[in-house]
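Structure record follows, encoded as structure tokens.
The other protein chains are all here in position, but one chain of the complex has been omitted.
And then chain A:
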Amino acid sequence: MIRAALPLALLALTTACQDQASGGAGARAQITTVGSSTVYPFTTIVAEQFLANNPDARPPVIESTGTGAGMRLFCAGIGAAHPDIVNASRRMKRSEFDDCVKHGATEILEVQVGIDGVAFAEAKNGPNMALTPADLYSALAATPGGKKNKARTWRDVNPALPNTPIQVYGPPSTSGTRDALAELILARGCEDSDPSAKALKASDEDAFKARCQRVREDGAYIDAGENDNLIVQKLTANPNAIGVFGYSYLEENAGAVDGVPIADVAPSTATIVDGSYPGARPLYIYVKKSHLDAVPGLRLFIRQYAKLWGAGGPLARRGLIPAPADVQARSAQVVQSETPLDGNLLK
């Protein structure tokens, strides 16, 4: 037995060494994508259609890592060892772009594929909450108004709200949904409730972020991992809790949970497209331009994306909200002409 196993072990080690040689050289037969768990289901659909239309292509690898972790992997360099596409549920940050440039990925295509809303939901038998960004800011920020958050119940936040403990299930800090919560809801609530915050935003952005966008960590906000189904389950088990996730999950689970209106606007496809719902955000894919020629099929893959993202298309059926017509035209233009992103436009 041992006599047979040893040569096999050696064989495995040699294969490993050969792979090491090819790993860095830039030859890779399949497309690799990383990033947001919100964009993941849409990219898997595109991958499937891509395979159906190109039966000879190797299947793309689509990982769901969260936007932040995906950006780190994406920007770690160019070549076969690094992913071709990152799915993002927010715009790339200036710091991430700089990181990309530092590692050689200077030309990046930015393609907005659609819109998603950050939805707040409660169980069907919940207390029918109606919140404002200011309420959510006072309930969820680590230091609302510069002081440590001591609110325990919703009534502590706003006397009109029920006297139930603040329990909010949401995604972890690596998630783009969490970034959208901080940037769209908390930052707005901060500016609404605290007039000095606006001045602070102009003068010291880091201090603004620390005061307005940091989520409390004392148990009121409960990190439920990158598993949105788990949040839905927790909500049905605990009617007093509020859940935070992407709008497509709310739509799919309309039978189990109800959307919570924010500033008197209920989350729906209509309110998200017209911009009246405060929790809407764009979804992007970022593609390395230098990989378009190196990785077989990558160009066809992003064109396939452009074919599917329209209203009534397969992505919309799965829950993606199509972007407004002018944004769609601009994205299609980027895919066609392969115009790289100008880093100076990023924040």
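To be clear about the criterion, contacts are C-beta pairs under 8 Å (C-beta built on N, C-alpha and C of every residue); 3 or more make two chains touch, one makes a residue touch a chain; residues count from 1.
One rule holds for everything that comes next: contacts and distances are computed from a predicted model.
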- Message: Just to verify: the chain that's not displayed, which of "Acetyl-CoA carboxylase, carboxyltransferase component", "Transketolase subunit A", "Phosphate transport system permease protein PstA" or "Cytochrome c oxidase subunit 3" does UniProt list as its protein name?
- Response: "Phosphate transport system permease protein PstA"
- Which of A:Thr44, A:Thr269 or A:Thr339 sits in contact with the chain that's absent? A:Thr44
- Item | Interface with the undisplayed chain - residues on chain A | 1-2, 5-6, 8-9, 12, 15-16, 19-20, 23-24, 28, 30, 32, 34, 40-41, 43-45, 47-48, 51, 55, 58-64, 80-81, 227-229, 249, 252-253, 318
